[in-house]
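Dropping the structure in here first, questions after.
Excluded from the complex is one protein chain; the other protein chains are retained at their positions.
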Amino acid sequence: MPAPIDHAAAARTDYDVLVVGSGVSGAIIARSLAERGLQVLIVEAGPGEELSVAEYETHLTRFYGAAAKDNNSAYEVNPNAPMPRSPDVRRLQAGHPDSTSYLIQNGPYEMDSTYTRVLGGTTMHWEGKALRMLPEDFQMRTRFGQGRDWPIAYDDLELYYQQAERELGVSADVADQTFYGITFPPDYVFPMHSLPQSYLDTIIARDLDGTVVQLEETERTILVRPTAQSRNSIPNPAYDGGKGYVPVGAVSTHQVDQGDRCQGNINCVPLCPVQAKYSARKTLSFGVRTGRVDILTQTVASQVHVGADGQVSHVDYQAYGSTTSPEHVTGSLRATTYVLAANPVENARLLLASGLPSSSGLVGRNLMDHAYLLTWGLLPEVAGTMRGSQCTSGIEDLRSGDFRTRHAAMRVSIHNDGWSWPTGSPYTDLIELVDDANAYGTALRRRVADRISRQLMLSFMIDLPPEPSNRITVDGRYVDALGNLRPVLSYSLPDYTMDAVAVSRRVSRQLFQRLGVEDRTHYDPLDPGFVSHQGDGYVIRGGNHWSGTHIMGTASHDSVVDSHQRSWDHQNLYLVGSGSMPSIGTSNTTLTLAALSFRTADHIVSELTTRPSVTIEG
Amino acid sequence: MSLRRIATVEDLQQYLHVAMQLEHATIPPYLTALYSMHPTANADAYRVIRVVAVEEMLHLTLSANILNAVGGTPDLSANSFVPVYPARLPDGEDDFEVGTRAFSRDTIETFLKIERPAVAGEDDSRFVSRDRSAGALLPAVDAHEDSLHFFSIGEFYAEIGEGLERLHHEMGEGLFCGDPARQVGPAYYYSGGAAIVEVTDASSAAAALRVISEQGEGLGGGIFDEEGELAHYYRFQQLLLGRHYQPGDEAGSPTGPALDVDWDAVYPVVPDSALDHYTEPGELQDAVTAFSRAYGDFLTRLTEAFNGRPDLLLPAVVDMFHIRDLASQIIRNPMPGRPGVNAAPVFRGLAPVEVA
Partner (left out) sequence: MNDELHEAFLDLSSTLTGYSRFRLLGTGQADPYLSTTREAVGEEVLAELLNTYTDVHRDAGDDEKALDTGLRARILSDRLLGPVARNVIKMWFVGTWYELPQEWRDVQATRGHDSTHVVSPASYTEALLWPTIGANPPGAKAQGFGSWAAPPTIDAP
């Protein structure tokens, strides 16, 4: 690691590119540009002293000691760059926004999605599913009369998907991942072989494979498939034309010999303890090694300034020394090109706080996230639940088909971590068995094993189209410790999605009937996320797949960025990440936003290198 | 224990058997020190020792690969493969003993001796002529030259390297007559450090040896190896000096971040634990016995893996994780009747049952 740069030196430096945010988008763009000779500065609002294992493990120790082990429990509470936390979400009363935590919830739907403001961003806590979108997902308007089309197609992204799969270290086998229009070049293999499926998966597959499910006029035959994951497995020697692939282990200043392969810590969210799961810190460390990437942490980008020529002129920052004190210094940073990679909520928040809603007025609008319906029950046999990575298999067969003209598509994950998401298992099971079932001693041991090792939980990840009314705004009444405007969320679930929720519940019942599962699903009207639809109630959870707030399109009047994620209004400004996505289909967004980042990096390089003033080394 | 200069393939195979024995002999001491630390305490020290232990497993596997490449048959399951601690190292270093001890300054001093850099020059000077050690582990292979010892592991491997070269010069590629299917490759062996090397010819054999000796003692006297990894000797030294090395540092003067060691957050395990320490029937005895059975099974599994079933290394790693959990439980239990002393696992398979 080179000597860390300080703010004064950074302010004196003319960078080619300033990147706001050290998550996966920013890291990929920074690394990619630096490797092609450009000088990059990354500012990260959250903490992160160094790319060392010791620093990483402070998050782990915090997680061990946390009484509530939610998906941000590994990360310190930081009023200077706060983040949403799911335990903060409360049931809303109609017409009464909840401003008690960082994300102001305007309703009517309460969103429990989060993101993580630390070095490495939300890839620190992401689960690691690395799914390509289906070709039909890029043409939702044309094919199904719903949502929006992308200005580019699957084929335009295919090569970038390959780059993303290399960068994110994806483990999968092509034969398992070739479905519903997804194509690969003839000799393509993933960097690593598929993770082994869990024993639980094999029980489910044994009984479910071949089950026929009806979705409108579409008939689908269920096949349980291994899930593509950004998690180290056995490297495929055929990768890269026979050159093979060397897995990237733990990022460290001192060698630690770990992270080369998943150990089954079943803790992908909130933190892989051995760094077998990809996080943007891996990409950042490669970027830093070029000598052309500087990183400033605890540095909040507070305002984007635009000059008379319509170009971004500089970005103001606030740098704080401690997460426990609002004391900070301010300054400005300059570069030729600016990349906002803060995540869809923070990108929109920063632009709106800077008075830059875009000429289309769409900044912050079209907010999307997958709606998750969780169903759970007890298998008739011990399945060894609570082992492995969090998910190793899923069902892809409900993602595609003409039914998408009528209701949203869905993807099913089989959860190796049992009911932990919907019920707080195994803690809640233990408390119930001890406090209510009055079990103790050896009988308690038997009942604990019986209750937990038979758990099955399916998550239905349901598509949600862009709606301009689902949005992030800012409001002068709400500021954080440094005086920055906090995000205000207004959100409702469209009928197109809710109809698929009802279908998912029906499909779940059918699958449980086939499996002989004792259905224990229960949706409490008092829980945040409870939604009624056609007489039935469901608790819908957020997927942390925030998207759409600077939506991509073909013209400046109805979109914020072009297909290269460049702002229509400001030619030297790129807004990157899932905020650019016009649809999210039924794929977790990270692999696609990583592919888009590679495409954008190519574009930035081509733009900057055609300018005579920039010298490209090497 | 004695070895003569390598003159034949059989000599070379004998050396490589000893190499495997040597690499393995360091693992129980390292793991005992590692597991004697209080859980989640001493993260810096835990990482340092853990990395070295993991790399000894790599060296063991590399030695097996070389042995397989020259037509040998690895065997870790014989009772004599595992030393009885305290023991001298199987390469004949006999000025110190190695034991399975709690993490302490003295223990780290011993680890430094295990990993000490080579001092000898070329040829015969690397052999130290001494009387046969009382702690010798193996019978003499060659009666007429039975008093040669190595000062360090590095010198022992230097002799293997030269022996390989000599034999390759004499025999050509015929030296590497082993079945390539017996080689352990990256599919089945993994760690975050240096990669496994499949040995099929002289250059891959040299590469495998280079990994072993550089990781142990550094490159040509430097503290870092070719890959930029800190040699084991200096890793351990960091614990005594309280500071990490960083690139550019001179041996003995690390200038990296401070390294916190809590020498007291340690269970006081009985030194050189042996099965006959646990004569009182009960759970502790059962646990120690179960551990030894599991360890013996692990060595049997490794033997199978190194004899044409490299895929068995995957379950062998799972075995190691299980062994860790069993060891930790034993180490946190007191020794009955010995206040202030805790139990410790015995890293050897159970002796075959004697038929009366």
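Read from first to last, the chains carry the letters A and B; within each, the first residue is number 1.
To be clear about the criterion, a residue touches a chain if its C-beta (ideal position, glycine included) is under 8 Å from a C-beta of that chain, and two chains touch if they have at least 3 such contacts.
Bear in mind that the values here come from a model prediction, so they are computed numbers and not experimental data.
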item: Contact residue for the chain not shown (choose from B:M20, B:L76, B:V269 or B:V317); value: B:V317
item: Residues belonging to chain B that touch the chain removed from view; value: 38-41, 190, 267, 282-284, 287, 314-315, 317-318, 320-322, 324-325, 328-330, 332-334
item: Where the missing chain touches chain A, by residue; value: 60-61, 63-67, 69, 196-199, 202, 233, 261-267, 271, 273-274, 382, 384-389, 392, 416-417, 426-427, 430-431, 434-435, 438, 440-446, 448-449, 452-453
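Everything below uses one rule, namely that only the chains that are shown with their structure count from here on.
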item: Mean-CA-position distance for chain B and chain A (Å); value: 43
item: Residues of chain A that touch chain B when the two form their complex; value: 53-54, 57, 61, 64, 234-235, 237, 244, 246-247, 249-250, 253-261, 263
item: Residues of chain B that touch chain A when the two form their complex; value: 40, 43-44, 47, 50-51, 54-55, 186-188, 190-193, 195, 229-230, 244, 246, 256-257, 321
